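Below is the structure I would like to discuss, written out as C-alpha cells.
Of the protein chains in this complex, one is absent; all others appear in place.
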Amino acid sequence: MSTTPEPVLQATGVSKFFPGAIALDDVSLSLYPGEVHALLGENGAGKSTLIKCLTGAYKRDAGTILLDGKEIDPRDPQGSLALGIGTVYQEVNLLSNMTVAENLFLGWQPMRHGMINNREMVKRSKEVLSGFGLDIDPSQLLSSYSIAIQQVVAIARAVELAGKVLILDEPTASLDREEIDLLFSVVRKLTERGLAVVFITHFLDQVFEISDRATILRNGRIVGTRELANATQTEIVTMMLGRQLEEAKKERGKAVIGETILELKNYGRRGTIEPFDMILHKGEVIGLAGLLGSGRSETAGVIFGSTPADQGTATLNGEAIKIDSPRSSIHLGFGLCPEDRKTDGIVGDLSVRENIILSLQARRGWTRPISRAKAEKIAEDYVKKLDIRLASLDMPIRLLSGGNQQKALLARWLATEPDILILDEPTRGIDVGAHAEIIELIQTLREQGMALIVASSELEELITYSSRIVVLRDRRQVKELQGDEISIGAIVRSIAEEGGAQL
Amino acid sequence: MKLSSILLASALVLAPMTAMAAGKTVGFSQIGSESGWRAAETTVTKQQAEERGVTLKFADAQQKQENQIKALRGFIAQGVDAIFLAPVVATGWDSVLEEAQDAEIPVILLDRKVDADPSLYMTAVTSDTVYEGEVAGNWLKDKMAGKDCRIVELQGTTGSSPAIDRKKGFEKAIADASNLEIVRSQTGDFTRAQGKVVMESFLKAEGAENICALYAHNDDMAVGAIQAIKEAGAKPGEDILVVAIDAVPDMHLAIANGEANATVELTPNMAGPAFDILDAYWKDGTMPEKWVQTESKLYTQDDDNNAIYEMKKSLGY
C-alpha cells in the first residue's frame, strides 16, 4: 500500500446530533492519496451521516475537516465538490433524459460565441470516458446505457470536477458481476492517479477485493481501522456487529412439517408465470430460486394476488379460495414483503408506528381504528422483538436505514399474524447484522408453525431455511428439490442446465 | 304581447313598412344563451321576424366564434337575404364578412361591434353604454335636486368595456353637481353574489346612515346589494336610493316593491331597428349610418313595474 505520510483528507472529532439520537460521536478518519478506504458498519451505524458531514450535506455539530492540511467547511455538496470532494450515490444522480456528454459537462459546458459547443463537448467527453476504459458514444442519451455505465459516467463527472477525494456510496448494489469488474477497474485507475477513494458497501467480498484499509463504525462511533491485507472477514464482521456472528449455516432445523395449508393447481398468469402446482405445509419454508427475471417475484405476486392468477385453482385448508387482490389474500391470512422496499413496501412519510399497523388496520377496515395506545404497543413490541433501531416511533419510516425499514415491514406483516408469509428478497441491501437476524426470524417463524415462501438470490441463505426449493427459469418452474437433494450445486445446476428437470 | 310592442318602442314606428320585408329570409347567428338578457334578445328577434313575416334562420354558437363563422358560411350558401350577427369576439371576422359581401348579402351587427373594415358590414345596432351611465346619473341628479348625496358604486368586471363606459357616463352626468360624490367604488363582477358581498363591506366601512345612494353597473349587482342593505337593517329605495342599468325583470320587481328606484334599459330589441334598416334598404336602397344606437329608456317607480315584470319574464329573461 502506498501510504504517504500526509493524508489528503483528515477528519477529527466529527460529531452530529439528531433529536433523540447521537448519529456521530467523535469520529476521526484519515484518507491517504491512492488508497481505497472502505467504510463499514451496519445500517444506522453512521456511515451515511459521516459522508454527509464530510460533503457538507449535513452541518456537523463538532469536529474539524482538513483537506490538504487546510481546514475546510463546505456548506453543501456543491461546495465540497468545488474543493475537490466528489460523491457518487447508489441511485445515479444524473439526468437520464440528457446525453452522456451533457451530463458530464452540466454546469461547465465548453462555450463558443455564448453557445454550448456541442461538438467540443462530445469530443472531450469521449476523451474523458476513454480514460475510464469506456468506449461509448457520448451523444447518446444517458438512459440508453446500463446502470454500471451511468455509474461510471457519474464517477467521471465527479472526478473531473473534484479530483482529490471520491466517495462511492454503495455503487455496486444494483450491478452484476461484469459491471462490478468494470467499476473496480475504473477505481484502480483512479487510485493510480493518486485519488483517495472512500468505498461504502455491504458486500464484504468486494471490500477485500478492492480496498486497502477499512474503517468500521458502530452506533455512531469508530470501532477501528484495519489494514485489510492482514485482517480476516470474521474479524471485520465481529467489529461491525460487536459480537461473534453465529454461524448462520447451522444444520437445517429438523423442520416439523405440519398439515397442508395451501394447495395450488395449475396456477398461473398469462405473460407473467407459467402454470405451476405447489403444496405448502404449515411449518415449512419453500424457497424460490432462480436468476433475476426467472419468475421468483412473479410467483410471489401471483400467490399473493398483487398480480392475480388467471388460471388454476387454489385451496386453503381444504377450501377453495379465490385471490384477486392483496386485500382478499390478506383477509385469508397471507402476507407479502415485496422485493422493492421503497416503491412497494414502505409508505415513506407515515411514521414507523403507522407503517407497522398499516396492514392490520387495512384488514380491520376503516371503521375500526386501532387506538393510538394499542398501535404504540404493537409497534413497540415488534421494535423490541426485531431490534428495530429508531429515534422515535413517530419518525417517518423513510428516515430509517434499509435494514430497519425491512424489519419494520416484517413487523407490519407479523402484526397481522399471517398463516402464510411470502418474503421476496428479504435480505437485499441490508447489513450483515440485520441479515443474520432476519434469517433467524424466518427459522423461528417456521418453527412456530407458519408457512413461508421465500424468494432470494442468496442461495446459501436459501438452503439454510428451506425445506423445499423450487427452481425457476424463464418464468417457469423447472425443478423442485427437497431433503438431501438440496445443495447450492444442485440449485445452480438446475438453473443452468436445460435438462435440469430429470425427475 | 301587446304590451311588448308598446314597450319595445322602436317596433311601433315601422308598422307601415313591414310589407317590404315579408317573404324574405334572414339568418341570425346568436352568441349563445349565457344570460337572461341574451335569451330575451333571441326571443324578441324571433318575435320581430314573425310579426314582419320574415323567415328567420337561427343559429346558436354556444360562445364559439368558429361556430358563428360556420353558421355565416351556411347562411351564405343557403342564399339568405340578410344576416344578423351578434359577434362573440371583436376580431377575426374579415374573411367571412368578405364572403358575405361577395355574395351581396348585407350583414348587420347586433349588440356588439367588430374590429373590421366598416365597409364589410352594413351597420351595427348597439346600445350606447356611456349614455346609459349618463341616464342613470341624470336621474339621480334630478332626484337629489341639489341635496348632498354620498354615492357608492358597484362597478362591473374590472377592465370590461361596459364597466368603463357606464362609469364614465355616470361620472359625466354628475360632474357638474358638487352635491353628489362617489365615496366608494369597487367591482362586483356584474354578479349578484359579489354585488351583495361588496355592498356588505360598503355598509360596514361607511355606515348605512352615511350612504345616500347606490349606483350599480348592472341590475344583478343591485339586486344582490339590496339584500345586503336589508340585512343591515336599512330600507333600500328609501334610506339608500338604488339606481342601476339593464332593466332585467328582477329589478322591475324590486322597483315595484319599492326596494329600488330606477333602472336604465339595455333593450333586448336590437332586431327591431335592424329590420327597419333592412326595410328601408330594400325599399329604395337607403344606406344607414354605420352605427345605429338603440334607445336607453329609464324606468322608475312611476312605471307599472309589476306588468313590465310579467311581460319581460315571458321574453325568457
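Assorted remarks:
Order as written gives the chain letters A and B; numbering starts at 1 within each chain.
The rule we apply is simple: a contact is a pair of C-beta atoms (placed from the backbone, for glycine too) under 8 Å apart; a residue touches a chain by one contact, two chains touch by 3 or more.
Basically, contacts and distances are computed from a predicted model.
Selecting from "Putative spermidine/putrescine transport system permease protein", "Monosaccharide ABC transporter membrane protein, CUT2 family", "D-inositol 3-phosphate glycosyltransferase" or "YCII-related domain-containing protein", the unshown chain of this assembly corresponds to "Monosaccharide ABC transporter membrane protein, CUT2 family" (UniProt protein name). For the chain missing from the display, the contacting residue among B:232, B:262 or B:311 is B:232, taking the whole complex into account. Per the touch definition above, the residue from A:346, A:410 or A:445 contacting the chain not shown is A:346.
For the options B:33, B:65 or B:101, the residue in contact with the chain missing from this view is B:33. Although one chain is not drawn, the whole complex shows that of A:22, A:57, A:116 or A:492 it is A:57 that touches it. Per the touch definition above, the residue from A:112, A:270 or A:327 contacting the chain not shown is A:327. Interface residues of subunit B with the unshown chain, by the touch rule above, are 32-36, 38-39, 155, 158-159, 184-187, 189-194, 196-198, 200-201, 204-205, 220, 223-224, 227, 231-233, 250, 316-317. Seen from subunit A, the chain kept out of the figure touches residues 18-20, 52, 57-58, 304, 306, 325-327, 330-331, 336, 338, 343-350, 354, 358-359, 361-370, 372, 395-396, 399, 412.
We adopt the following convention: only the chains that are shown with their structure count from here on.
Subunit A and subunit B have centres, each the mean of its CA atoms, that are 73 Å apart.
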